Structure formats: structure tokens, C-alpha cells
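Beneath this line is the structure, given in C-alpha cells, with notes to follow.
Complex shown without one protein chain; remaining protein chains in place.
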Amino acid sequence: MTAINVYQQRPEGGKAESPLFHAGLADAAGKGKATAGIQLRERKLLGHLTIRGDGHDAAFAGAVHKATGLELPGALTLVSSGESSLQWMGPDEWLLVVPGGTEFEAEKKLREALDGQHIQVVNVSGGQTILELTGSKVRELLMKSTSYDVHPKNFPVGKAVGTVFAKSQLVIRHTAEDTWELLIRRSFSDYFWLWLQDASQEYGLAVKA
Amino acid sequence: MSQINRLSNGGRINRNQPLTFTFNGTTYQGFAGDTLAAALLANGVDIIGRSFKYSRPRGIVAAGAEEPNAVLQIGSREATQIPNVRATQQALYSGLVATSTNGWPSVNNDIMGILGKVGGDMMAPGFYYKTFMYPQSMWMTYEKYIRKAAGLGRAPKENDPDRYDHMNQHCDVLVVGGGAAGLAAALAAGRAGARVILADEQEEFGGQLLDSRESLDGRPAADWVAKAVAELKAMPEVLLLPRATVNGYHDHNFLTIHERRFDHLGEVAPMGEARQRMHRVRAKRVVLATGAHERPLVYGNNDVPGNMLAGAVSTYIRRYGVAPGKQLVLSTTNDFAYRVALDWLEAGLKVVAIADARGNPRGAWVEEARAKGIRLLTGSAVIETRGSKRVSAARIAAIDPVGHKVTSPGEWLECDTVATSGGYSPVVHLASHLGGKPTWREDLLAFVPGEGFQQRVCAGAVNGVFQLGDVLADGFEAGVKAAGEVGFAPVSGEVPSVAARSEDASIALFQVPHEKSTARGPKQFVDLQNDVTSAGIELATREGFESVEHVKRYTALGFGTDQGKLGNINGLAIAARSLGISITQMGTTMFRPNYTPVTFGSVAGRNCGALFDPVRYTALHAWHLAQGAEFEDVGQWKRPWYFPKNGEDLHAAVARECKAVRDSVGLLDASTLGKIDIQGPDAREFLNRVYTNAWTKLDVGKARYGLMCKEDGMVFDDGVTACLADNHFLMTTTTGGAARVMQWLEIYHQTEWPDLKVYFTSVTDHWATMTLSGPNSRKLLAEVTDIDLDRDGFPFMTWKEGLVGGVPARVFRISFTGELSYEINVQADYAMGVLEKIVAAGKAYNLTPYGTETMHVLRAEKGFIIVGQDTDGSVTPDDLNMGWCVGRTKPFSWIGWRGMNREDCVRENRKQLVGLKPVDPNVVLPEGAQLVFDTKQQIPMAMVGHVTSSYYSASLGYSFALAMVKGGLKRMGEKVFAPLADGRFVEAEICSSVFFDPKGEQQNV
């Protein structure tokens, strides 16, 4: 009898639809004005793993580092390396994002490294997606949408916060000077997409493939 | 003749850009830079509306937010109507259409005016309450006419073509008011490096500096304004917001600013732009530089058009190049108001006389007026005016030094304009929004901001600092202080120099005396917008209303959109005098947001239409749309309600769907059910504590239904939880209860049982869930899966892992319909592909998609409850006849156990869940219907229960219901009656709540 049920949930090949599949972003890509103040791209079908554990326990941090190559980040921060990133979500919760299809391997590595510790690793890849926003007007767009202060003094690159956005909630990640990411839940993705289109109208919106 | 009152030069208007507009159907012309009020005055429009209660003609009185009369309806078509716009705050644009809101049917000839002139006694304060409240049943009838006659503007009946939005701002220092003090404060804070927002309600920054007679650094004050604004604009961390009214000062330094971004350019904003924007500002410090409103004098017939605030007249002359008349009389208690006489004279017009309530004023401007030969009557005041549609004369008479008696008959002087000034009232509204009480300063004859729960600094006139040089210094110091308090090093002061100007003290004159008693003399208006007179206030105090809040409510003083800007101080001074108490003892009423009216559009922002509330979709939504589903809102989710075919209605579609499930196989999207992944060595123990039943012995591979109660023993959620591995469970919750249950688990884990080693993570969105239900579900599923579906190898209430449609899946053999069922869970990204394969294979089995309505019927036939429909927070598991789901011997006192053993929860005769079979098999009982045992009893009848779920069952061939009935489980076979609204009774028999397949053979095949 195994303690935890772990298995490969992603099929090899087959039809995959990201949360914003129906928005037809692929068709819209490249058709917006090059001067648009907001450029949007869905970073779709990535591997998302929720990791729970005791952040104060050096063994936990060490094992996560060993398994992911990433230092366990402290409150409100995000570390990344290549295509992978690790984000603090709460005092006992982190989100590991890895290239799509590698999440099963990543989970096995984590479980191996964390063997014997009280932890949780959950594959949530199907439940969320990341919208990447770039452009000169992203800050204004965010100001229209969230009461959190997105001024660089308060929200430097490398910071990530869960907050209220429009009438729902999401996570904002500041990944590069002009690049921000919104981590959104699948079922809310149409609502956010509609909101972002509406709120960015005065700045212009272009979709990137 | 056009623009008869326009001066030949001067003003900050662009005479090369004429703009055409209409007011009450007449077309006029003004200039770019005008406010609507300035343009109306330029065109000699005297009557702007009719008063609220007495229907007296009224004209423009002020030049800013304090305007009480010129509150207009704007908009050329239905969809663009905006009520409650002050003409003094609306910039003129080409094509502007404005109408009076008071005046039925016409402002110039108003039948209500007759009532108004007949007058006071008939429409005394409290009139509405006294006359119209009784009999109460008539109020609705009266109200229709009163509202129409009062006509306080109306909302559009068509959709607003504009968009509105919100912007969240954060700053170190928010400066409210862009006059001398505000500009100086913003400069000081901005130079210190702080993040600054400067907001001003007017079209341009500068406030009174834009019409000042005084020079800064030897140059016109407006030049310094331009320089200061340019400097602020160049600072990257300074945000300038003109046309932006700070309307509310809320808790923890949260302020709302209502910015009118395009209202000055037309009635509709350019494509894609928000016409108005609500800034939601969190400011570390606030500098309130809100200035002061001039206090009008209260004398007989002071409401006739042509009676204006002195400062407003100056503003119209100097800022807009408009003199609102030809012959001026000024009545004042102070030096500052003398500027209007000097401005008027310089405009080439006649100043008939100045009445100064003081005995021997000798200030600089007083002497200048004397030197210019203006007739000056000291120790005097305008006692009353006459004129019907416009002032034609004013009577100036001598008054005693305390202003209580008229001491000479005086003389009537012909004039068309009476400018008055009774002093200056600091605009303490925002400073008082959190309940801070303003403080009366006898030396200033004014209330200044008192202590408040606000992190703010007050500067300039609002702080009781009035001389221009002092105002600038006070503002600069406030900016330094505010920025300093949040960590910015002070900058040295650089304030422009102002030539000193000698000024004598003003005196108090809150009500000008008259030979006759207040009640018998001509009407003296205190609050023009609400038609409150000094006689009315005295009446209120005589009738026993002594608290300022009571006087306000009895008379309507300071009500509505006015918020007491002009009338409050005079009004409460009159009440205080009438009661023989001091103004400090009297105090002020509570000031509340908003300072001026705010459009609903800017309150709503973009949270309207499709964005009114978040809508959640499942991964299969596009397929449901393609099948022509009708949707039902379940929480924020859109769930297929039913799938009509060939024009079917709900009942026909549901009957077909039910039959398909019972006869062959149906497909339900169950993705919305809450799903929580639970891991940890103490997961089982945790489940034991939060569910009513026992989990210790649930083997890996098995699933179990569970009930959750609150501590009071009442059911609050239910669902199936499966044991995935020894330390690993997957819990499902109701669709609507998902977030609630997640927080429920967390609060107990975090606050009560942190020692239990268990973690919870929501996976609701990760898994898409498709339910196949019906006798053919096994055969169908077998065609698309590699899982062995053998009846004994994969029995009821177990789960298996394998490929479905080529996608890794967890399949749960559980049932909510009473039929053989499989719930297929796959990662949501791959659900559509799986669905398509199932649907393709399902053609051979008449696979029928079904919605929530069919699901409800099928589960009700089985007597399965829906939490929230059959329960209401007052129902225990035993009440539901679900005692089998209660772990009475579990060692830990789990949540709900103690509660459901309270005396009241174990008493006899509680309402219990039973089935009802209407005697007429075609009658469907209304859900929510009350039940009685005896139809012959007197009304009100003893109600013994209610219907919770009710349907017609095509499979059973009769209607049926679930109901809560007192002692129902012991009343099997007895009759109950549901009284309907039309007087009929529906008779039904109490029966078991399980109507279909009571032995459960169908789901176990």
C-alpha cells in the first residue's frame, strides 16, 4: 500500500485545450497594432505543481532545492531558472512551474527528495494558466484592475503577490522590467480575458503567439 | 441680443472659439473656457430653475461646487441624460443641452409658483411629514405628485453609451485642492521626492488665484499658477488630476476621487475612453487644502435672481469676462468682499452702494473703494430686496452693532445685482467624513477641522488661514510636513511674495434683522436648495427640536446634493440663537460622503454588463454551446440546465433526458463539483473530525459519501470522498460550497488542530468530470477505456485508474441518479478530446447529454438531498432521515456531534424530510409551499412544514415532492395540504422520500 497516489496525468499527444483555447488567441496573434500599449501571450499547458511543507525546516528547503535546483523563495518572491520557476504562495505553500509534460518527473523527484517529510505535492496543471503581459501600459492596466500597489518601488522584479483582481482573485508576478504575469484559474480565464480586453481598450491590445 | 453680459475683454476664455448650446430649448452662445453657468449669465439668463418646495424662481448664486440653484439635467438624448450637474462645474462644450430640473411645466411660468407665493404657512417645514404621512396609505399617491413637482433630476431610461472605470492609486501625499495652499503643498512634497497626487475639482488648477486681484512676485497670480503647474508636471512621481473631485475620505486614508475626463469636451467620450474615472486612492498622508466657501447673508427675499455671492461675481468678471448685471449693491461683513465692487467698477459698471455691517472699516480695499468714490454705508446691511424674476431694488438700512435690530428705515436703491458676503466657511466636509467634529473658532467666526481618525494636514483657508501670503506659506509647510511624516527630507521653502494688505476683522451676521418678526417678515432663505428659511428653523426650535441633527431632519437644512455648503453655518447659528445657546454648543451635523454628486457609472466602473460578476466555465462549455444548451447559474458557474431539441420546452426536454438516463445512458458535466486533494498521515483523522460519519476503515480504492455539519449540528455540505492511497484522499463538495468547505478545513486546521499532519489543495479546476449514467453506461465506457469494468472487479463505491479516450483518468463508480454510473476525471486540458471520443462511441447507445434539471429530478426520485435546496441551515442528519450517516461511536467529538445532541435537536416533532405524493398525480406542488394538516382551521393556520423539491416524474408517471414535515417520519400515509395563493389546497400523501428503486438495485448492477 503506497501512501500517496501519484501518476502521469498528461497523455502522450492527443488533443489539448488550454484554458483560453476558445478565445482563439492563435488567430488573433499578430493582428493587433505593433504600437499597442499591451501585448498579451498565454503561457499555456505548462506543468504546475503545488508544494506544501514547512518552510522553516531546513530539510524541506534543502530537499526542494535538490529536486528543483531552485532556492526556496521567501515571502512574496519568485525565483526562476530557464523555463522553471518557484514561487512563494503562503508560509507553507509554493508553486513550481515547469515545462509542460515534465511535471510528473518533477513530482517524482520532489517526492524522492522529500521522502519522510510531511509534505504535499499536487499536480494542478490543468487548473490554471499564465497570461504574460508586456508593453508600455501594463502598469496602468494593472492599476485599473487591482488595489495592490504595482509601482516598481513596491513591486520590483522578482516579486509575486496573490491579490484581488477585477472582482476575482489571481496572482501577479513581476518577471522582468516590462513583463508581468497573471496566474489565473481555468474557470475564471474567460472572465479575466474579457476584463483585460475591456480595460486595455484605451491603450491598445495585441496578442502574441 | 447675444451675450449681453459679456465684457468686452478679460477673462480666461477663448473668444475665438464660440460654442453653441441650448438651455430649456433656447439656443445660446458662449466661449471655450466658460462654465455653463458663466455662459448662461453672459446671455442674461436670470431664472435657472424653480425652488424645491415653494417653486420660487431662482438664479445662479455661486461659481463653484457650492452652487445651490443651478443644478441641471444635461444630455441631448435619453441615453446621455445626467442629473444633478451643477452649471458652475460643467465646462461648456459645443452642442451642450441643459434643462432645469425644477419647474413644472416651465421655469418662467410655474403653476407651483402660485402655491409658493401663497406661501409659508401652507408649506411650513415638516409639511410633508405632517400633511402627507397620514393616512399612510395615501403617501404613495401624494408622493408621485410631490416628486414630479419637486423634480430633482432623473436617471436615463436607456443604456449609457459611455464606459467608466476605476483606477487604484497609491501615493505618499494626496493634496486635495489645487488653489494657492494646495499648489504650494504639492510643490513642497513633490520637490522632496514623494509620490504626490494633486486633485482639483475645477477645470484648471489655481482656485481663487485665477481671479485674484493680488500679485505674486509682482506678477499676476495666474502666472505663478502656470509656473507651479509646469514644475509639477515635470516631476515623474507627481500625478495631476484636474476636473477631479475628492468626494469621500474613508477609513485608513482611503479616498475616492471622481474624475470627469471628457465631460468638458462633449456628452460622449471618444471611442475606447472612459468618460469618468473613479480613483481609489490609498494615501499615506493627505493634505486638505479644500479652501472656504463664502457665506451668503440671510435677508428678506434673498433668493430673487440677481442675489449672488460676492466672490462669485468677482470670479465671473475676472475669470470669464462676464458681469452678471449692470448695477451692483454689495452687502458685506468683511474686507475681502470689497474686491467685487472694485472689479465691478473696473469693468465699467455702476456700483450703487456698499453696505458694511461694521461701524468703521478701514482696511486697504475699503479705503480704495472710498477713494474711487463708491458710496459706502457703514453699520448697515441689505435688509431685503424686491423683484419677481430679477432683483429691481434693495433696501439698505442701519442695524445695531450686534446685528439684531434695524435702527433706521433705510432706503430702497435701484439695482439689478446684490452681492453679499457674511464671511468665509472653511470646507470641512472631507475633514469630517470619518466623524471628526469641526471646532468653532470665535476669532474666525468659522468652524475649522477638528480631530479626526485621519492621517492628514490641513492647509490654507480650510485651516482658517485666509491672507494669501499666509495661505501659501501654510500650504508649503503642510507639504513639507506630510512628506516628512512618511520619510522624505524637507526642502527649503520658496514661496512667492505677496504685497501686504491691511484688513480689518469681520463681524458676525448670520441673520440680517428686519423690522418685522422672522415669521412675519419677508422670507429669508438659509438653504436655497432645500428651501429652508430662518422662520422655518425658528419654528423647528419652537416645536422642540433642539439637537442640530433633529433641526436638520425637520427642516431639510443641508440635505441632498447640497450637503450644507452655503446654508449650514447660518442655519445652525440661527438655531443656536433661537435656543439661547452658543454655536459650539449647537455643533454641526455629521458630514458624509459624497461631497458632490457622483454618477452611478463611475461607482460601477467596468463592473457592468458582461463584467458585472465573474462567470466561471467548465472545460466542456464550448461543447454545451454547440449542443444548444440552456444554462443555469450555480454560484458563479454556468451549468447546462437542459439541452432542448427541436424547440422543446424545459419540461419536454427534461422528460426526454430523464428517460434516456433511465433507459440507456446520459452524460452530465460534473466538473463544477468542488474537489480537494488531501494528503498527510493524519488525513483520515481529519476526515473523521469534519465529516459526521467514520473514515477509519475506508480502504484504498474505495469511496464514501459524507455529510458535513457545523458545530451547531446542522448540515452544511455533502459529497463523496475517495481514498486514493493510505495518506491521500480526494474530497468532493457541492458546486456552491467548494470555497466554503475549503476555508472550513483550513480554519480548523490552522486554528484548532495545527498538530494534525495534513494539507489541503483545491483541484476543482484541474480535473474535468464527465458522468456517464444509465444501464448502458458500462457498455459505452468499455468502448473507450482500458479499465476492466467487471461488475465484481469494479464494484459500486470504488474507483479505478486507467485510460479513457487515450487520456489518463480516474474513474469513480458512484451515482447520484440511482443508475449505474461512472464519473470520469481527466486533466481539464484533455477533457474535450475525451468527450468527443465518448460521444462518438455513444451514438450506438442514444447517449443523451443532460443538465442540472434532469439531474435534480433523477436524484429526487431517489430521495437524494441537495444541500441548500432540501436543507436550510436548520436541519440535522437525523431530520433528513440520514442517521445512517452519523458516526455515533467515533471517539473524537467531531464537528456537529455535540451540537446535534442539544435538547432542541433531539426533541420529538422536529421537521423531517419525507416524500409527498400529490393526490392528483398531475399537480406539481410549488417549491417553498407551506403545509398544513387541517384545511378547516382559522387563519393564520398552523404551518407544519414546507415543500423543498417538487417535480413531475416521467419514469414514475406522477408528480412527487420532497418536504420537511413536523414529525413526518411517523406520519407515513397521512395527508397534508398545501394552501395556494389563490385559495385552493393541494392534497398530498406523506410517503417515503425514496420513490425510485428503493432497494438500490439499479446502481449496483
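Going by the order they are written in, the chains are A and B; count residues from 1 in each one.
Here, contacts are C-beta pairs under 8 Å (C-beta built on N, C-alpha and C of every residue); 3 or more make two chains touch, one makes a residue touch a chain.
Going forward, contacts and distances are computed from a predicted model.
> Name the absent chain by its UniProt protein name; which of "NADH-quinone oxidoreductase subunit H", "Sulfur-oxidizing protein SoxB", "Sarcosine oxidase subunit delta" or "SCP2 domain-containing protein" is it?
Going by its UniProt entry, the chain not pictured is "Sarcosine oxidase subunit delta".
> For the chain not shown, which residue from B:E442, B:E752 or B:D872 touches it across the whole complex?
B:E752
> Of the residues listed, B:Q743, B:S874, B:N909 or B:T935, which one is in contact with the missing chain?
If we include the chain that is not displayed, B:Q743 is the one touching it.
> With the full complex in mind, choose from B:R219, B:R898, B:K970 or B:R984 the residue touching the hidden chain.
B:R898
> Given the contact definition stated above, which residue among A:Q8, A:Q169 or A:Q197 touches the chain not shown here?
A:Q169
> Can you tell me which of B:R12, B:H250, B:R501 or B:K757 touches the chain that was removed from the display?
From the options B:R12, B:H250, B:R501 or B:K757, the contact with the absent chain belongs to B:H250.
> List the residues of subunit A that touch the chain left out of this view.
75-76, 89-91, 93, 147-148, 161-164, 169
> Could you list which residues of subunit B touch the chain missing from the display?
250-254, 280, 282, 453-455, 711-712, 743, 746-747, 750-752, 754, 893, 897-899, 902-903
In the analysis below, only the chains that are shown with their structure count from here on.
> Over in the complex, which subunit B residues touch subunit A? Could you list them?
163, 165-170, 195, 272-274, 280, 282, 606-607, 610-611, 613-619, 621-622, 637, 677, 679-681, 700, 724-728, 757, 759, 761-768, 801, 803, 806-808, 826-833, 836
> Which part of subunit A faces subunit B closely enough to touch in the complex?
It is residues 1-5, 7-11, 14-19, 22, 45, 50, 52, 92, 118-128, 140, 143-149, 151, 153-154, 166-168, 185-188, 190-191, 194-195, 198-199, 201-202 of subunit A that touch subunit B.
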